[in-house]
Structure formats: C-alpha cells, structure tokens
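Missing here is one protein chain; the remaining ones are kept as they sit in the complex.
Lettered A and B in written order, each chain numbered from 1.
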Amino acid sequence: MLKIEKLSVRYGTVHAVQDLDLAVAEGELVALLGPNGAGKSSTIEAIIGLVAAGGRVEMDGQDISRLPPELRIRRGLALSPEGRRVFAGLTVAENLRLAAATRRDRAGVRADTDRFMELFPVLRARMHQPAGTLSGGEQQMLAIARALMTRPRLLLLDEPSLGLAPRIVQRIFEVIAELKAGGMTILLVEQNAAHALRLADRAYVLGAGRLQYQGPARDLASDRLMSLYIGG
Amino acid sequence: MEYALQQLLNALAFGAEYALVALGLAVVFSIMGLVNFAYGEIIAASAYAVLLAVAVGLAAPLAAVGLAIAMGILASVLLERVAFRPVRRAPLTTGLLTAFGVSIVLQNLFQLFISPRPQALPLLNGLNQTLMVGPYAVSSLQLMQLATAIVAGGALVWFLNRTTLGIAMRAAAGDFATVRLQGIRADRVVAAAFALSGLLAGIAAVFVLARRGSVAPDMGFMLVLKAFVACVIGGFGSLAGAALGGMVLGFIEVGLLVLLPAEYGGIKETLTYCIVIALLLLRPEGLMGTRRELGDKEA
Partner (left out) sequence: MADSSFASAPLGAPAPVSATAPAARGRRRMLRALVGGLVVALPVLVIALGIDLLAPGHYRHMASIAMINLMIVLGLQVYMGNSGIVHLGHSAFVGLGAYGVAILATPVAMKALSIPDAPLGLAQVQLHPLGAALAALAVVGVIALLTGLIIARLSGVAATIVSLAFLIVCHGMFLNWPALFKGNQAFFGIPREIGFWGVAAAAAGTVVLARLFRESRTGMQLRASAQDMQAARALGLDVTRLRRRAWILSALICGGAGVMFAYLTGTISPRAFYFQQVFLTLAMLILGGMATVTGAVLGTLLLSVGLEVIRRAESGLDLGFVALPQMLGLSGVALGIVIVLGMALRPQGLAGRLELDEYIATTLRRGRSTAAPGTAQGEREK
C-alpha cells in the first residue's frame, strides 16, 4: 500500500534520514523503532508531507511525494502527530468536525462519531469542552479519533504513548490492537519498543537516520534490539 | 441632554468604524500572523473602483456599495496571491515589511495613474442624511455604521463558531500544519481569511466615501493606522480585543472632541495617540491580549 524509496530528510547540513526504503502492505501493523534522534519522526513527517524530503513516496503505486499534506490525507493517509497537537481552543466536537471536513457522507460521520465514543468513552462526556482542558491521555485519544475521522486506509501513529501514565498507555495499545483487528493498516512509531513489537507484524529499526534492521517483529529478540539501540 | 446623546452616537459610530477595520486586520493576523499594512490600500482600491465606475457612467449608489465590497474582497485575495504567499512561512517581521512595501507601492500607483490629489466622489453622500428620531437629529450614516458593525460582528461570530470553514480558521490560528493534516486545503483557509478581511475593507470604504465624499491615495492609510492602534489597545491577535479596542478609540476621540476647545482641534490626533500610549503603559499586552512574543508565529 505504502512504499518508500531512498527517502532522505535534511535539516541544513544534518541528515535526519538517509536513503530509507520502507513498505507497508494492506492490513499490516508495521513498527518503526529506534532511539531518540534516529529519524523516526522525520520519516513520518516526510511521508505525510510536513517536511521536504528527497526520494519517492508511493501510495497505491502512485507517487505522492510532490503533494501537499492535505492532498495526501485525501489519498487515504492520516497522522496522529507526536505531541498530539489537538486544537486546544476548539471543543472536542469541533476537533472531530474539522477532521470530517472533507467527507460528504453525513450519516457516516455520525456513525463514526458514535463508534469513537464507544472506543474512547472518556471523550463522550467532554464533547463540548475545549480540547486544551483535556488530560494528556484524553488528548491522545482525541488525536487518534481525529485521525480516524478522515477515513484513512493507512494510519500513521507518531509516539502515541509518549509521556502517558502506564494505565493509559495500556489502554492506547488496546485500542491499536482493536484497530488492527478491524483491518486497519498501521505504521506505528514508538519509543516503547516492547509494547510495539508485541502488536507489530514487522518492524524497522532506525539508527542515526539509516536503516539498521528490518524483518518480522517476532524475530527481533530483545537482546538484538538492545544492541541496535545502543549502536552495536 | 440632546448634546450628550449626540456625542454618544458619534462615539459609537467612530468606534464602530474602527472596530470594523480592526476586525479585518485581526482576522488575517490571527490566522496568518501577517500585520497587513496594505489594508488601507485595499480600502482605497475599493473607493477607486467606485470612482472608475462613476467615470464610465455607472452611478447607482446601491451598485457602488456592491462594487466596493466586491473590489475589497478581490483586492485582498489578489494581494495574498501575489505578494503575501511568498512570505507565508517567513518570520513576522518579513511579512510586516512586505505588507508595508505593498502599501507604499499601491499608494504611489494611485498617485501615478489617477492623481496625487483627492478626487471628488459625492455618489454615496446620500447615505449621510440628518434624520429626526423623535426630537433628536441624528445622522443616518452613523446609525448605519453602528448597525452594520453589530451585524458584521455577529455574523463573524456565527461564521467562526458554526461553519466548518470558520472552525478551520480558528484552528489555523493556533496550528496551521495540523489543520492541513485534516485534509483541509491550506490555501482555501488562507483565501477565506483574506476574503473576509477584504469584505470588511469594502464595507469600511463605503462608509469612508459616504463621510468624505472624495477619494485620495492615502485615504485608507491613516484609518488603518488607527485600527492598528485599536488592535494594540485590545490585544494584538484577539478578535474581541480588536472590536473593543476600536470602540475605546472611538470614545477617546469623541471625548477629546467634546473636551478640547475648537482652536486646539489640530492636536486631537496627537492627544489621542498620547492617551493610547498611556493606556499601554498600564497594560502592555492590551486589554484582552495574551502576551505574544516576537517569534511566536510558528508556535
């Protein structure tokens, strides 16, 4: 579904990502792992179009690397960004409404809203509160619901568990598992490698902007992963 | 008593005009972080469009109102495409100076192609009549200004809170990149903001024309400068602050007009600005402002 060839991201003279090849097939959950500063977020931002990048990004066989982010969304990509970035001054309902802005199926939007309220019951009570007043975990749930509201076929999750309490992290990963069970294709960026690998089909490990490992997630034993992280 | 009411209406009408223009500035600033110094020239462009229409024989007041508003929207959207889009992601200062440059260019183009001197344009003077409301003589223009400002303000609030585009504009004021992540076209949101701002400029042009009965290259510049001051009083970037600041400015001006003897009329402007500066001493961030530092634009 998604195919990336020779992706490179540069900030001035610093190469954040170099010559990365990566692919995600339909129905897969792929984990993108690596230590801090390895280039994971830059990769995600390049896929969605928020940073300029060299190389090729393909969705369903079509080159999308020249498209602005909003048109990539319309091709079926969605991102729950790092740090959540909910619209703090808007209510939960307005956040969701914006995400549904490009959809024409009103009934579908209503059904989806109901579905997300079931998935994240905490949001239901807060529908008309400004999103900025939500807790970190609630904001993360809203960010995921918001990404889903655009009806993606490939969901990009950037650090969904960052800075959250263990109980909330547990819940977030339960939701990711449910989404996968429902057939959603997911590219998951995580610092919490153990959690991510338990769910993932395949994994890529980045180090210093380059690919260090790719293969089935279960083959990535913890000692191997450790050495990749430390830079063995 | 009648005098007091008269001056109250006067203050409200002045304030309404400033508030309208300040809102036009604030809409663009809050979303784009652009300090649009060329806004006065958008107002002037609307007025010149009416002048040209009259010159070719289109002299219906109602059509002139429509034309002024259409021209305001067109000029505003056009300026965004031509001049402001290249500096959209640049720092605040770059955008401010660009707009300042555009303002100079347009003012001088009006001079070059039309005339440096004011041109008489009495077409809309009919809007400004003296009405008798009970025992009171009031200006129809002032009533209209007040009513229009209230309606426009209400419509703006409705638009920003009830329509998807309006919500997107509010969201974009905080985090433009994430708005694009919702599949919403950035250019559309920006164009909408500029169109809205241009619409308000067109309305302002109608009022200025009705009051002055003439057009001049710098007719918008001084008005916009006052509207900027209104924004600063109210808190830069806040829509409610812009409206409030405009009203405060109207009351200061009319207050001075009432209190100052006629022979000191010349220093009214000077005193107004002095009072404003004193206000800022008390509240540097403005009446409704949250402190916004230079370089906050990306945040």
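Please note the rule applied: a contact is a pair of C-beta atoms (placed from the backbone, for glycine too) under 8 Å apart; a residue touches a chain by one contact, two chains touch by 3 or more.
This structure is a prediction, so every number in the text was calculated from the model and none was measured.
A.B. asks: In the complete assembly, which of A:1, A:16, A:99 or A:217 touches the absent chain?
C.D. replies: Result: among the candidates, A:16 touches the missing chain.
A.B. asks: Using the document's definition of touch, tell me which of B:179, B:216 or B:232 contacts the absent chain.
C.D. replies: B:232
A.B. asks: Among A:37, A:163 or A:216, which residue is in contact with the omitted chain in the full complex?
C.D. replies: Missing-chain contact among the listed residues: A:37.
A.B. asks: List the residues of chain B that touch the chain left out of this view.
C.D. replies: 29, 35, 83, 86-87, 90-98, 100-112, 116, 225, 228-229, 231-232, 236, 266-267, 269-270, 273-274, 276-277, 280-281, 284-286, 291-295
Rule of thumb we're sticking to: only the chains that are shown with their structure count from here on.
A.B. asks: Can you compute the centre-to-centre distance for chain A and chain B, using the mean CA position of each chain? Integer Å is fine.
C.D. replies: Each chain's C-alpha centroid was found; their separation is 43 Å.
A.B. asks: Touching chain A in the complex: which residues of chain B?
C.D. replies: 164, 167-168, 170-171, 173-175, 177-186
A.B. asks: Where on chain A is chain B touching in the complex?
C.D. replies: It is residues 48, 50, 68-70, 73-74, 78-79, 81, 85, 87-90, 94-95, 97-99, 101-102, 146-147, 150 of chain A that touch chain B.
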